[in-house]
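Okay, handing you the structure first.
Only a portion of the chains appears, each positioned as in the full assembly.
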Amino acid sequence: MEENVRERCPTGIESLDNILNGGIPRGNSVLITGAAGTGKTTLSIEFLVRGALMDEKGLYISVTEVSEKLIENMITYDFFSKSKIKEKIIFVDMPDIYNELSLNRLRFSLEDINLIIEKIVDIIKRNNIKRVVIDSITSICYRLQTEEKIMEFILKLSKELSELGCTTLMVSELLPTAKGYSQYGVEEAIADGIILLGNLERKGDLLRTLRIVKMRGTSHSRATYVLDITSIGILLVPLLKGGGETQL
Amino acid sequence: MEENVRERCPTGIESLDNILNGGIPRGNSVLITGAAGTGKTTLSIEFLVRGALMDEKGLYISVTEVSEKLIENMITYDFFSKSKIKEKIIFVDMPDIYNELSLNRLRFSLEDINLIIEKIVDIIKRNNIKRVVIDSITSICYRLQTEEKIMEFILKLSKELSELGCTTLMVSELLPTAKGYSQYGVEEAIADGIILLGNLERKGDLLRTLRIVKMRGTSHSRATYVLDITSIGILLVPLLKGGGETQL
Amino acid sequence: MEENVRERCPTGIESLDNILNGGIPRGNSVLITGAAGTGKTTLSIEFLVRGALMDEKGLYISVTEVSEKLIENMITYDFFSKSKIKEKIIFVDMPDIYNELSLNRLRFSLEDINLIIEKIVDIIKRNNIKRVVIDSITSICYRLQTEEKIMEFILKLSKELSELGCTTLMVSELLPTAKGYSQYGVEEAIADGIILLGNLERKGDLLRTLRIVKMRGTSHSRATYVLDITSIGILLVPLLKGGGETQL
Amino acid sequence: MEENVRERCPTGIESLDNILNGGIPRGNSVLITGAAGTGKTTLSIEFLVRGALMDEKGLYISVTEVSEKLIENMITYDFFSKSKIKEKIIFVDMPDIYNELSLNRLRFSLEDINLIIEKIVDIIKRNNIKRVVIDSITSICYRLQTEEKIMEFILKLSKELSELGCTTLMVSELLPTAKGYSQYGVEEAIADGIILLGNLERKGDLLRTLRIVKMRGTSHSRATYVLDITSIGILLVPLLKGGGETQL
């Protein structure tokens, strides 16, 4: 037997790292997927902040929210250090990248895709980034539309980011009753991992849940966990099924 | 721990403000979403009237109803003060804005979108508006159609309104058995909050329900409440699940 | 508290007027919506005939049935007075309006819509009409197709009819298992009221049901009633749920 | 009370005439709708043959089956008199009509529709036809496609046939799990009546069922009946619901 365990990028969310046997295999591009309100952005930001506290630099590419408002919403957590965030995390608004590249058309071509990837790679290299969040990949896909272009985009981007040693979270927006793990179905096939966030109705309340559906390069639990957003960050507890609840 | 609580815009609907820990984070754009007859317009108008009673000026942009009829339908509530309404709330028919801007085509371009946003911003600035209702965002989206344009529109509008200190309710029309929280799916990803209004069949009657699915910048209950429309305004009571009922 | 109750247009169907606290708020445009065979046309005609007996003149715009056959089918009710009907109700075949306006294309433009509305308004003014039935609005929408045009059409028509003091029933055709309250989804958002007719399987038989989903300008019951078509007209009785039945 | 009962066209299927209070109101166009194998063609042919035995002449317009094979399949019933059929029923293959009219395009225009209707009317007049079967209306609709054209076609055809005193069965093909009563949804709105044929799983066997969903001009039962195809023709018996069965 050849011993070979891939290096990990610990998320810093302790319970999540336990489920992943130490963290996300470094270099993986992982889909964080779920409906509105299930905690995708919260998890992604904690991933970057925990990285910053471990002195890994992070990049947050925001497509659906103005990044200023985002930062404002972030600083309600105990473990947030405003100075660390400023020093270690770079926030970029995707529309600004589009503007810089003069991409003002609504549908992107393969050439446009290459330009965008180059631009992102450039930011990463210049800043020695090790953790990337794209919030959301779905919003970028709206401008690609066809499965082939989405495949090209995610495949190339993942390859480049992996070669740069970056571990990446790609936020994916689902309808509450979506059939797959992603808007176009392609994203889930190409991603190295899928972390599914969901809702669970219990006694009139709506719990958040997390399940790791897929993670290349490591064994992992595939059970469902309840996800709690607390002032000290995200906590995961195994879901013990009782009565009166419905998975949504 | 850095203490940082975002300023609130109290809706004035006491039970709703309690669930929101004091109100909507000021500057947020919130989707009020639900099927026909679930109380979206009623809630939105009470939000403006309660604001008027607190001396905050409001703007009601009506797309699906002639605003004259709207006012007529409003004044059946005890807390309505006709003079306050006239003084503090401005009613605008969206078709009039279209006419003023000579937008008589059925599908809008990115340029048209910018013109509409400028026009709305102009009204807000000139009147020192602090609360905005767009009834409905869905009806405007019908003229945008593609996800990219809808994303552009809501993202830009939200940004502008937020910078002007406006808290905004965007009414979203759902089919009774809609799969998501919005007609195109994009609205729910970009909105800062989602308040979902629904129906609950109980013993042959049809109750109205409310659930806060998402609200950036505050913690909040995600439970389902029964929504009662009374002569003293909207009341919310926790839903105690009994027998013989079906969530619709 | 400012006392303000909107004037009513009693449907003349006693049990329905009770549920509506006196009738439809005068000037409202109400969607009568349901699958084939649920009693939409029967209810609409009784609304006109009861109006005629109260000396209010009515207009029946027929799109899906030749109006001659319609009248023939009508006169099986006890309360029908052939002379009253002839004197007080005008029957118009929509295809005749199209012909008169030389609208022989299959898809209408915004200009065509305006011509049709003008023509209807003209008939109403010349005959002092106070009650209008359009059977069906769905059939007209087939020639509009896009949400924007349907919105324009219903919004403008409702406004004009309301200003003329007309109370209007717009018949809407649903598939038996339709997801919304209307074919295109737009109709239900713009209508001032929605009366939903349905089917209920009980012990092998198929009962008709009625529910008021929405009615601007009045409070109303939202319960489900069983609708009986009798020789003395429509009767509504509260639905007492027993065993062995399925809402369709 | 003005006594007014519309003249009936007895189907000759005794149990069906009972449910219809004497038969189909003469001049009505009735949709016979159901999935493959539910007995639509069998019912339609018995309607014509029973008419022939009452000396009413019939027209069978075949679109989906070569009429020669059809006649061959028919003569397994006891009540069939080959001579009566030859004398009283005319069989026409729709493709032959298309050929005669040189309609070799796949999509018909409004002008084509008028030519087809004229041709059918011509056959009816020359042969003094009183009962018409179109098997199937769905197959003709495939060449019309849009709701507007289908509406035009069925509306005009129904009007012409009614004025000629013809009672018409329009066969409509449903998918086994169809949501509506017809392929395009339009057919069911315009037809004067809808007779729905279905399947019922009972103890591993598949029963045929019949329900009259709608019939203008008469009151009628809306219960579900079991339809038996016997050598003496169609028999209907009320469905007594037991255990172990599923409506398909």
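Details
By letter and in written order, the chains are A, B, C and D; residue numbering begins at 1 in each of them.
What we mean here is this: contacts are C-beta pairs under 8 Å (C-beta built on N, C-alpha and C of every residue); 3 or more make two chains touch, one makes a residue touch a chain.
Predicted model, so just to flag it, every value in this text is computed and none were measured.
Of the identical protein chains in this complex, 4 are displayed in place, while the full assembly in this structure file contains 6 copies of the same sequence.
The criterion applied here is as follows: only the chains that are shown with their structure count from here on.
Common neighbours of chain B and chain C (chains touching each): not present.
Hopping across touching chains, the smallest step count from chain A to chain C is 2. Of all chains, the one whose Cα centroid sits at the greatest distance from that of chain A is D.
As for how the two copies chain A and chain B face one another, under half of their interface residue numbers coincide. Distance from the chain C centre to the chain D centre is 29 Å, each centre being the mean of its Cα atoms. If you draw each protein chain as a dot and join the dots that touch, you get a simple line with two loose ends. Pairwise, the chains that make contact are A-B, B-C, C-D. Those residues of chain C whose C-beta lies close enough to touch chain B in the complex are 1-2, 4-6, 25, 27, 110, 146-149, 151, 155, 158-159, 162, 179-181, 185-186, 188-192, 194, 211, 213-214, 216-217, 219, 221-224, 238-241.
Those residues of chain A lying in contact with chain B across their complex are 35-37, 64-66, 69, 72-73, 75-76, 78, 80, 82, 95, 104, 106-107, 136, 138-139, 142-143, 173, 175-178, 183, 203-206, 229, 231, 244.
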